[in-house]
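As you look at this complex, bear in mind that one protein chain is not there, while each of the others sits in place.
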Amino acid sequence: MVKRLYVRRSVNVIFITLLTLFLIFPFIPLIIWSFTKHWPWPLLLPEEWNISSWKYLLSVSGRALEGLSNSLIVASLTLLGNLLLGIPAAKVLAQIEFIGKKAVFSTLLAPLFIPYTVSIIGMHDFAIRFTLLNEYVSVAFAHLIVTLPYFIATIWFQFRLIGNKLQEAAVSLGANRWKVFLWIEAPLLLPSVLLGSFLVVVISLSQYLPTWIMSGGTLLTMPLIIFPFANSGDSSIVAAYSLLFFVPVLLLLMVYFLLVRINAKNNLQIGGEKDAIRANKHSN
Amino acid sequence: MWRMNKMIHQLNKHKGLLGILPALLFMLIFFVGGAFHSLNISLGGQDSMSMVVHQEKFWAYRELINSTFFRSLGVTVGMAAVVAVLSGTIGLLAALYLAERSKHWKWLNIIFQLPVGIPHLLSAYLFMQVLMQSGWYSRIAYYFGWIDSMEAFPVLVHDQWGTGVIMAYMWKEVPFIVLLISPFIVKLISDWKEQSIALGGSFSQTVRWVIVPILLPIWVGGMWVVFAFTIGAYEIPALLARTSFGSIPVTAFQEYSQFGLDRQAVAIAMNMVLAVISFVVGSILIYLQLQWYNRGRRVW
Partner (left out) sequence: MRKFTIIFLLFLLILSGCSPDSNNNSKQARENSLNSDWKEITAKAKGTKVNFFMWGGDEGINRYIDEWVAPRIKEQYDIELKRYPMDATEFINKLMTEKRANKNSGDMDVLWVNGENFKTAKQEELLLGPFTSKLPNFKQYVDSNGKDIQYDFGFPTEGYEAPWGKVQFVFAYDSDKISNPPKSLAELQKWVKSNPGKFTYPAPPDFTGSAFIRHVLHEKSKNYEAYLNEYDESAIKTDGDLVWKELNELEPYLWREGKSYPQSLSQLEQLYKNGEVWMTMGYDEANASNLIKSGEFPKSTKTFVLDQGTLSNTHFLAIPYNAPNPNGALVLINSLLSPSAQLKKMELEYWGENMSLSVGRLSEEDKKIMDAIDRGPATLTQQELSSHRIPEINAEYVQWLERGWMKNVANE
């Protein structure tokens, strides 16, 4: 029995170690390439190092900062749109039964399950009619299409896990809709809102096609700057750009985990309240 | 009091329904509208402005009826299915493990999310750099004396079976599945672990009887998302697949961008076929899931 457990545990450890290496290893040559121009086989590390790629990145021509800030502005707008459109929609889908719900649900999630190349080609025409909108806003619109389904699905699932009981209890205690949302649902939703927001921002940062279609290629976000290089074969510059691209993602990831942790701590208290509410309901 | 309740409930119901309108309208106009517009172009409708006037309406689709296309379709769908199932399985296992262990190794969670933020094109690029015969892994193998020339290193990109393509996709999609399901797993474990242990069950039983059934919709949904994405994306196969691999998104992209205006309808038609397949696969999945619930595995 003990032996079997031991074997199983070591299989687990091997599995997770291999997977971790698989995930990390490709980053190592990326970091190295950004500091060298010439690195032939079979050298494990290059003989000549230089920082000219990084210099180019930060030069007038490199436009790294312009791309970074544009990307972040668009991602924030996209996130805002998701919060405004996504949470109410997910709430309705999770809590209310109505005719045609399945159709509505599948329409909202369609971009997840149907390769969106098709509608992006068609969207090209719509995009042209939206010239009056601000560039950032219209690009955020396109990103909203791509990200909204992820956001709605995540929030919807959490709403289902929460269920309706607590809210009913609160309503029976005299709370109105907003109070229910603010004091009961919002705290319980927080982990999934965080997850959804993280997904939204990360997906928005990496969009190429929707960005150039909506802006006509004039809003230079990070992918729009990097992609021409990815086809040019200058490994060093691609590597440097990729790493730069990676900085905001890494920061977001840290912030995400930090928030999740803070929330988990708070949740212990909320869990206590939950029990109290439960007890309350029973006594009623 | 009861009446009050009902009124509030009614109010909630209608106000709530309003909540869905903005999102729905948005999707209908842009996504569905865009798709219809594309469909129109692929049918050779009034919007096609090519010089060549095609008489028949369905010419672009008719052109697809040949053995090369069907073989490509098989390859594309098969590859997407392999990627979806593999990353789904490995992702689930990894998420379970991480949830159980995360107290000890928090940094593991971060490592597992690193690839999520990398665009697919760059991930293809990364895999090119490590997997090619003169790539970094081959250098490591040489350094340790496992191989003595670069030709001795196994062919992993541009290979017969699309190994490089599948690996690059897994690198992106396993973390995606983990990201998608781990918050729920963590919560479920904390909710159920004590209860099930109190009832005498082991962790693996908890997983089998409680966690997986509750997670099933989002897990299967996640795999479907991966499938739908893989079937339609061209970056990774374009860079890593062998020339005659025949991935449809790659062919469609070439038709769209290289062979002039009148071929664009063909490119859109190809994408339409893929969209339909993805839709059909999804419908089957939903049907199976409903069956499963009806047989009594309904959890909520």
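In order of appearance the chains are A and B, and numbering begins at 1 in each one.
Here is the rule we use: a contact is a pair of C-beta atoms (placed from the backbone, for glycine too) under 8 Å apart; a residue touches a chain by one contact, two chains touch by 3 or more.
Note that the structure is a prediction, hence the values are computed from the model and not measured.
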Checklist outcome for this item: In the whole complex, of A:N134, A:N231 or A:N266, the residue touching the missing chain would be A:N231
Next on the checklist: Can you say which of A:T17, A:S52 or A:N164 touches the chain missing from this structure?
Outcome noted: A:S52
Item to check | Residue ranges of chain A at the interface with the undisplayed chain | outcome: 37-41, 48, 50, 52, 56, 59-61, 99-100, 103-104, 124-126, 128-129, 131, 212, 216-218, 220, 224-225, 228-229, 231-237
Next on the checklist: Suppose we count only contacts with the excluded chain; which residues of chain B make the list?
Outcome noted: 21, 24-25, 28-29, 33, 47, 49, 51, 68, 128, 132-135, 150-151, 155, 158-160, 238-239, 242-244, 246, 254, 256-261
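Here, only the chains that are shown with their structure count from here on.
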Checklist entry - If you average the CA atoms of chain A and of chain B, how many Å lie between those two points? => result 15
Checklist outcome for this item: Listed in rising order, the residues of chain A that touch chain B in the complex are 12, 15-16, 19-20, 22-30, 33, 40-44, 84-86, 88-89, 91-93, 95-96, 98, 104, 107-108, 110-123, 125-126, 141-142, 144-145, 148, 152-154, 157, 160-161, 163, 171-172, 176-177, 191-192, 195, 198-199, 202, 205-206, 208, 223, 226-227, 230, 235, 238, 242, 245-246, 249-250, 252-254, 256-257, 260
Checklist outcome for this item: Interface with chain A, chain B side, in the complex: residues 5, 8-9, 11-13, 15-20, 22-24, 26-41, 47, 90, 93-94, 97-98, 101, 106, 108-123, 125-127, 129-130, 134-140, 142-143, 150, 170-171, 174-175, 179-180, 183-184, 187, 217-218, 221, 224-225, 228-229, 231-233, 249, 252, 268, 271-272, 274-275, 278-279, 282, 300
